[in-house]
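Once you've had a glance at the structure underneath, I'll fire off some questions.
For this view, one protein chain was removed and the others were kept in their places.
Going in written order, the chains are labelled A, B and C, and every chain counts its residues from 1.
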Amino acid sequence: MSRRIGIGLVGFGFIGKVHTHAYQTLPLFFDPCPVHAELVGVCTSRQETADRAAQIGRYSFGTTDFDQLLARDDIDVIDICTPNHLHLDQILAALEAGKHVYCDKPLTVDLSSAQQIAAAAKQRPNLCHGMAFHCRFVPACMKARQLIADGFLGRLYHYRATYYHAGYTDPARPISWRLQKEFGGGALSDLGSHIIDMMMYLLGDISRVRGSIETFITERPVAPGASETVPVEVDDYVCLEAVMGRGGRGLIEASRFATGTQDGFTFEIYGERGSLKFDMMDPNFLYAYDMRDPEGELGGERGYKQIECVQRYPKPSALPSPKLPVGWMRFHTQSIFDFLHALSENRLGTATLFDGVRTQAVDEAVTRSVDTGDWAEVHYPC
Amino acid sequence: MSRRIGIGLVGFGFIGKVHTHAYQTLPLFFDPCPVHAELVGVCTSRQETADRAAQIGRYSFGTTDFDQLLARDDIDVIDICTPNHLHLDQILAALEAGKHVYCDKPLTVDLSSAQQIAAAAKQRPNLCHGMAFHCRFVPACMKARQLIADGFLGRLYHYRATYYHAGYTDPARPISWRLQKEFGGGALSDLGSHIIDMMMYLLGDISRVRGSIETFITERPVAPGASETVPVEVDDYVCLEAVMGRGGRGLIEASRFATGTQDGFTFEIYGERGSLKFDMMDPNFLYAYDMRDPEGELGGERGYKQIECVQRYPKPSALPSPKLPVGWMRFHTQSIFDFLHALSENRLGTATLFDGVRTQAVDEAVTRSVDTGDWAEVHYPC
Amino acid sequence: MSRRIGIGLVGFGFIGKVHTHAYQTLPLFFDPCPVHAELVGVCTSRQETADRAAQIGRYSFGTTDFDQLLARDDIDVIDICTPNHLHLDQILAALEAGKHVYCDKPLTVDLSSAQQIAAAAKQRPNLCHGMAFHCRFVPACMKARQLIADGFLGRLYHYRATYYHAGYTDPARPISWRLQKEFGGGALSDLGSHIIDMMMYLLGDISRVRGSIETFITERPVAPGASETVPVEVDDYVCLEAVMGRGGRGLIEASRFATGTQDGFTFEIYGERGSLKFDMMDPNFLYAYDMRDPEGELGGERGYKQIECVQRYPKPSALPSPKLPVGWMRFHTQSIFDFLHALSENRLGTATLFDGVRTQAVDEAVTRSVDTGDWAEVHYPC
Partner (left out) sequence: MSRRIGIGLVGFGFIGKVHTHAYQTLPLFFDPCPVHAELVGVCTSRQETADRAAQIGRYSFGTTDFDQLLARDDIDVIDICTPNHLHLDQILAALEAGKHVYCDKPLTVDLSSAQQIAAAAKQRPNLCHGMAFHCRFVPACMKARQLIADGFLGRLYHYRATYYHAGYTDPARPISWRLQKEFGGGALSDLGSHIIDMMMYLLGDISRVRGSIETFITERPVAPGASETVPVEVDDYVCLEAVMGRGGRGLIEASRFATGTQDGFTFEIYGERGSLKFDMMDPNFLYAYDMRDPEGELGGERGYKQIECVQRYPKPSALPSPKLPVGWMRFHTQSIFDFLHALSENRLGTATLFDGVRTQAVDEAVTRSVDTGDWAEVHYPC
């Protein structure tokens, strides 16, 4: 018997639609599906878009009043898909109202906000919460996590990891909220949160960082074609050295200026017993090298194995066939399933608000390192 | 204003769910979405599964009576997801009842059935019809079609194409309907229909074929672990030489015995002015070589370009972001959108029942060639 | 103590230089090197080129008189690098003169010539002979051979193999000896001999074939830019179905019209227990899939392993380091070493004139099949 969970979602831009897609289609992708998500209400900034969101998303109603979502008894989960600077108040209000929370990344715009969220969440251990760290739900990344947990790497030597795209290489691209500090943030916040979360998910806490940031285009037009410009306040690029709590070290980069890159989420991890590689643009496979394979003439039996992760999700995943090429939407579907499934069992799922807080703590340490020009310890509030 | 289209679907196995997913989520993926698919009825073989299909799929009702779908005025489209041997009667009945038809591949089990379908469809030019040739809706394949139509290849020299998987390499795998002639068919029918359709979609009609088939495992257990066996009546593997109507030639293979293969749908096309390559396991890219690039020392400017097709669907496709890795479900969503969009404009879409008939004509010629050991002309009834 | 072997080489075009490079540098590549190749004489068609060949190649003398090579007691091996139609007489003469023979491929221009050579070689079991099937000496191909010999594939299901290049796609390219039947031959003879040899080396004899050939450009200018043309007498392209003596089947293609291809020597082999893939343009690796790896969620442990063959030649290979990228020249060096090493131990090496005869027997069967339009049995004279 699947548990009914009422959903109220705020923010119906690109990512709001992606989350809605997942709620709508859970019964098709999971069999048996232990949860039944009922799309109750959707909140946007104008009634017209709210009504349209309700229609497109099959929500029972649309509203511009966030409190209306909180007031409904038939809404169990608040899903937050608004711009980053709005997350704090909405999460606090949702938790205060006794709602479970699922939040798109990054959690919020600075560490102190994140700490408030962490504190609020800890005070309500009966509430479940989740972060949309969808990369954790790529089968190949799930496999990497499993292998590492089983000791595949042995002692970690070093790794490198990137989250690249090429969205801002054109100096004529005008300013937007993702280029303004108060609303969101730069490459570190936007892209870095995903890749930092992944490396900690796989390899444990980062204890110290040293980083650099750069803004390649320092002025942008106020609008397409405009001659008037405003300064760009955020980082286009960040790189950081990360010393891991369990030993070993890494280099992490995030860039919006990696010309020619699509969704450039990658990692390479080198350990004493093996190594692992992943690239989001080749998402069906994890590449694993096992030092326990015998070496010898003609290559012995050593080499990277292209593990066929494809759609080989664990049960109750049932759609599509395990051998078919996996795509980006599916990762979010699995992420939302994981959250709701955990909720239905009164436990926390794979990625929580605390994980969002932890990436924010690393961000803050990187920013501190950039300011001082020196290494910075990471302080995790949870 | 989007047009309402009522859907009745028959057969709710794997592919029925995939089609249902598409109908459910069209408004999220397309903006503006010119059609509104209403999921009215679903038909399966037992009331219990029908009820469950209605619930999971959000259909208004479930039934075991196919005629009930046909009788409803609020159903405009009959979507056929049953085993292949049932397609003929269901399509004829649906057309007779004045319904538009969307059919999963292969169209049917032999050419004479296909001819009956073609005749029935021709008699009702006011009805739209579509085939689920989802491979046509991979952006990289759409790009290949566009480039070829623009003359990219020049004169065709030769090509090779495969549809491989590895599902039946284990001799202990028991018999099933896909291994029995009366219910479905072998590699030629099951996989060949997709790859033959693609090569004709890209390169025009096949005029003559010469082929071989092989059944590697000729006896299979009647059930898992059973010692009793029955003969396997269908081909595990087929290869064919294809002479193209416009000149040039190809080699096409379909196999269920390509050990280590996931969804091995691939093509390589060599022409006077350029060449193209695609592999479904690297679905985000089309590889294109252009002889008009200058040659010279150090490679000149020549080489295969990895065209970043990703999710760069034409408008009104709106989800997900164009740069994100594409997956298999999305191809079906685009296929169904294409069909319904055409229907809303009272025209035929990209893939029709006639295309299903045409692949069946090639299948029949291959079978004839296998029987005679000689080349066989392909006779297209439409 | 390394054995001195005197070399006389006939034909100092491209391939003559490649062989000469190998003889010159054996002591650097192999340590200890069991043979000492002394470059005694080189024969070309004009004294001027012969003198220059001697100088460049460090031969003691150059000559236009092939018999002069045969007459020398200090010449042990005759290495034949002339156009294909000259091989027969030169090999027969060399064997008659008691010389060991190393011959570039293809062995000769037809099966009856090949049979004469086989007969002559059999009559002189004390003479060693070798064929320059350099592809056998790519470490990744050596690895494939070793794995298959160890039972890696189990029962063979099917394979496909190509030897493609793009050298003749331009219709303006004038006629040359490789396009004329009497001097050499087409794609089947030129490229097919390599890939047919490889598939038989790996998988055993081909018992039956059915093939097609095509000449895409049927007339060529007599010279660059000339308006006068002559007919092209040879095949630009060949494809063949091959039924293997030990069971299983394959598709082999050779083409000079594979636009965009460099050195397109590839194979994919699918068997009950595993599969193997190789591509000469990615020569450092063999890709191997092992069905004995456990399957399961998230890919289990299955997938293609990229075996790091690189320069991991067996001892006494000593140069360069095993981890460095391998190149084409090295394969010929290893081939010549293998031949001379075997000779120094009075045995036949890895590839002999008999192997050349065997590929010629397959060529002849393909030609017979093309003529009759039917399957042809392969008759091996040795």
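Here, contacts are C-beta pairs under 8 Å (C-beta built on N, C-alpha and C of every residue); 3 or more make two chains touch, one makes a residue touch a chain.
Just so it is clear, the structure is predicted and the values come from calculations on it, not from any experiment.
The residue touching the chain not shown here, chosen from A:304, A:328 or A:380, is A:304. Residue-wise, the contact with the chain that is not shown comes from C:55, picked out of C:55, C:218 or C:372.
The chain not shown here is touched by just one of C:17, C:181, C:208 or C:273, and that residue is C:17. In the full complex, chain C touches the omitted chain through residues 14, 17-18, 20-21, 24-25, 27-28, 31, 33, 55-57, 165, 167, 262-263, 280-284, 308, 310-311, 319-321, 323-330. Residues 157-158, 160, 166, 169, 171, 210, 212, 214, 216, 236-237, 239, 241, 249, 251, 253, 255, 257-261, 270-275, 289, 291, 302-304, 373-375 are the ones on chain A that touch the missing chain. Where chain B meets the missing chain, the touching residues are 139-140, 142-143, 146, 285-287, 296-310, 312-315.
Definition applied: only the chains that are shown with their structure count from here on.
Using the average of C-alpha coordinates as each chain's centre, C ends up farthest from chain B. For this pair, chain B with chain C, the centres built from the Cα atoms lie 41 Å apart. Centroids built from CA atoms put chain B at 35 Å from chain A. Multi-chain contact residues of chain A, defined as those touching 2 or more other chains: 308, 310.
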